[in-house]
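Every protein chain of the complex appears in place save one, which is left out.
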Amino acid sequence: MRITHKILCRIFTNHSWKCVATFLCIAMCCVSASALLSSCISNAPLVDTAIATPTTTTAPPWFNSEKTALFLWIVFIGAAVTVSVWLAKSGRPIRIRRIAALEAVDNAVGRATEMGRSILFVPGIQDMDNIQTVAGLTMLGRVAKTAAEYDATIEVPTCRSLVMEAARDTVRASYLSAGRADGFSADRITYITDDQFGYVAHVVGSMVREKPATCFYMGCFFAESLIFAETGNAIGAIQIAGTAESSQLPFFVAACDYTLIGEEFFAASAYLSGEPAQLGTLRGQDVGKFAVVVLIAWGVLASTILVIAPSTVVVGWFLYVLQKVLGG
Amino acid sequence: MKRIIPMWIAIIAGFAMMLSSFVPLAESAGEMFADVFNVVAAIAFVLGAGSLAKQHLEKLSRRDAGWGYSVITLGSFLITLFIGMLKIGIHPNPSFPQAAYSGSNDAEGSAWSWIYEYMITPLTSTMFALLAFFVASAAFRAFRAKNTEAILLLVTAFIVLLGRTFAGVVLTGWFPDWASGLRLENLSIYVMQVFNTAGNRAIMIGIALGVAATGLRILFGIDRSWLGGGDA
Amino acid sequence: MSAGNFNNTNASARPWFERLDRVDRRWIFLLMFLAVSGPILWIGVTGKTLPEAPTLAARAVFQEIDQLPARSLVLISFDYDPASAGELQPMATSLVRQCAAKNLRMVFIALWPLGNQVAQQTIQDVIRDDYPALKEGEDFVNMGYQAGNEAVMKLLLTDFAKAFPKDSRGEATSNIPMLKDVKMASQFPLLISISAGYPGSKEWVQYVISAKNEEMNFVAGCTGVSAPQLYPYFPQQIAGLLGAIKGAAEYESMVNESLAVDGVATAPKYLQAQRRMGPQLVAHLLMVGLIIVGNVIFFARKRRGAA
Partner (left out) sequence: MTRQAKTWLVIGAVFVALLVARGMIGQGLGRVYVKRTDVTVTLPDTAAVNSAAAGAASASASASTSASTSASTSASTTAVSAPATAPSITSTSLASGTTMSWQEWKQVPPLEFIAAQKANPAQTEITMSWPRTIGLWLAAFFTLAIFSFLYADNPFYKIAESLVVGVSAAYWGVIGFWDTLVPKMFGALTPGLVKSLVQPSLVAPEMLQQISMVFALILGVMMLWRLLPRGGWISAWPLAFIVGVTAGLKIVSHVESDLMAQAAATMKPLVVSVTDASGATNMWDSWWASVANVLLVTGVICCLAYFFFSVEHKGVVGGAARVGIWYLMITFGASFGFTVMGRIALLAARVEFLFDDWLWLIDPNHFRGL
């Protein structure tokens, strides 16, 4: 097992990474081309699929041709991320714009040490099957490492048993990698209750009593966002929040010092790590975004021309974009 | 080794799940996982309960300040658990009287529904209701016209707040028909359908890409901080 | 000029706007409490409510239900818990009332663990109390709660009985008369979801409605906080939308008007939403007032700072 791992790690970390990435890209392109081809054959004139009668040939059991576009998108994003990571690893400098909220993390942790108070980290109120919780925990890993280096205590009340266990593993390893294994105490990472407002009652109660110097809210939040943020504000804590729940963003924006909005939240862990490979994934995200912008512009243009002068070619283009590239 | 195996479990499971979405035969894998996850989470409750009991028992044995509150927490936890797990005082379902535990805990008049109605409901919904106070203080403090962004935030909030009550009708209801689009209630819907839709769409597209990149970082083994720390 | 400059000065020596700016937030809390409790007392004693002018989204909900032929099947999902009942219960009550009055066959489901209880309560308040002729199993049935969130929704599309193998009484789905011919969700011409978050209306759109938009119509009722995310789907995927208590009040007034009997006052339980619009109005005005005061302070301070 160890040998296999070593080989794979070597592939992922050394120069042979380039070969693997190239191979992956070629493989992905081949697969997507064949998938596209098969979908083209199965419902031949591309443009007229909407009115064409469904063909009687059944889809191959190994691939759902209705999801070709989705598959291509994932392959595209995967390839964009892979190539960006490859470029980053091969030493090409990556410039990432400043994200104020993340620049503030070190200071916020340092402030807690100076004041001799604790740091509160709330990893959201959802379970491990929510990707925001996973993103929150990766962020916890970074914050806990900084806290271990600064010798600050970090309290993590959790709303789910599994999150508690995962958070304990994460923080333990962070202390270990910071060389302060002795500073770790599992008792600071506790399970409170699965109930949303039971959890809130406890967390705000202990906030008022223990007055943490810094509060992090990173994960999936619902109504409790403002209760936390206002209580934190009342006790004068520095507050940094991050969530992808767009309904809660206004409250964090209004009541916290710094807020990571949507995508920034997912980028946080990579940004803080400073590792080229991780920063490379951010570039990959940007490539995806650029593609979306171009597609939207294309679609808008096509549909506008369609309204002004309905010409067959443009109709064809427009339908092609919608049906094939966006699966609409 | 302790870190390598989990990493590969995650990588294999993740790619398998991703591919399963495209294979017609395996499309229900996601649903099956939801079931498996719910069961694992329910079993893991034992760990949460253990942590809860441990923290409060420790407080109790150390006679920490406020240990009396720990007694309340532990006592109410154990009593509720006892009543609920054993379905204390629950009659069998009239359709299946032969099955002793066929009755539902929620039956009116049971001890369980008493706990629900007179403890959980008032406590949690009052906690929820505190938000009404906090929105007021947050609006007072944070909605100040410091710069363009803040002005936009507060003007929009203003329009929606007024447009969603009778006050909007009183203030702008007299606008003539050709200017009905400027009536507060219509303006607030216009804001919702145009600006709010645009903002939310962009946030959603960004989140989708963020989720994809985060997922790929995990599945490529680039980000291992969820396993704790940086490198294995 | 920062607030910190005033730390050492005597409280009474501070200019008025500084004192107002540093007002203890507890006074704001008290104002909010009075703004809500005053109108409740007043409306509770006098029984008067404010008139409602239904907006497009609420009218659409009414029409969607109104246009269905009698005995149509309606799937009603209770995706909220008692914590959000203050906001959603009035619309749930009115929705069930309109369906019952139209003699539609209602199938209740819950994707939130506590949704079953609120569904049960609504059935009691509306169907059993006011439409006692409707029979459980033939005219309406409560399938109770199923764990699994979106997974349940997807399963509903292919196999109803597998998603909900039994109803809340414990009766197997195959034995329920009204569900005999129901194989999948798309056989319901109308889906109603009353939701407070995840899983809720947004997931219904993503997993069910986007796949079956031709066969099924969808109307949603939601809390204020989730309304902004649902407006983008209106009116394409969501045919009608009730946003928060305001939407509930508009819809409630329409249902009441359509079912009004001359000389008989509407039962007070069907006026819940309209009663709640009173405190809503005063509290919103308070919020607006607070924002204005906050800005007056801001500008007064800016002028003083510049002077």
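Going in written order, the chains are labelled A, B and C, and every chain counts its residues from 1.
Everything that follows uses one rule, which is that contacts are C-beta pairs under 8 Å (C-beta built on N, C-alpha and C of every residue); 3 or more make two chains touch, one makes a residue touch a chain.
Note that the structure is predicted; figures quoted are calculated from it, not measured.
Taking the complete complex into account, the chain left out of view touches A, B, C.
Touching the missing chain, out of A:Ile77, A:Ala112, A:Leu140 or A:Ile189, is residue A:Ile77. For chain C, the residues in touch with the chain missing from this view are 24, 26, 29-30, 32-33, 36-37, 40-41, 43-45, 47, 83-87, 113, 145, 147, 165-166, 170-172, 175, 206, 210, 223-225, 227-228, 232, 243-246, 268-269, 271-272, 275-276, 279-280, 283-284, 287. Listed by residue number, the positions of chain A touching the unshown chain are 69-70, 73-74, 77, 94-97, 99, 128-131, 134, 162, 165-166, 169, 191-195, 197-199, 201-202, 204-205, 208-209, 246-247, 249-251, 253-254, 261-264, 267, 271, 282-283, 285-286, 288-289, 292-293, 295-297, 299-300, 302-304, 306-308, 318, 321-322, 326-328.
Definition applied: only the chains that are shown with their structure count from here on.
For the criterion of most C-beta pairs in contact, the winning chain pair is A-B. Centroids built from CA atoms put chain B at 18 Å from chain A. As a whole-number value, the distance joining the C-alpha centres of chain A and chain C reads 31 Å. Under the contact definition stated at the top, the residues of chain C that touch 2 or more other chains are 25, 83, 228-229. Chain B has residues 34, 124-125, 128, 135, 137, 139, 141, 143, 200 in contact with two or more other chains. Taken together, the chain B residues at the contact with chain C in this complex read 30-31, 34-35, 38, 93, 95-96, 102, 104, 106, 116, 121, 124-125, 128-129, 132-133, 135-137, 139-141, 143-146, 154, 157-158, 161-162, 164-167, 169, 185, 189, 192-193, 196-197, 200-201. For chain A in complex with chain B, the residues that touch the partner chain are 1-2, 5, 9, 12, 59, 61-64, 67, 70-71, 74, 77-78, 81-82, 85, 127-129, 131, 134-135, 137-138, 141-142, 145, 160-162, 164-166, 169-174, 176-177, 187, 190-198, 200-201, 223, 226-227, 229-230, 233, 244, 246, 249-251, 253-255, 261-267, 269-270, 273, 275, 277-278, 281-282, 284-285, 288-289, 292. On the chain A side of its complex with chain C, the touching residues are 196-197, 222-223, 234, 246-247.
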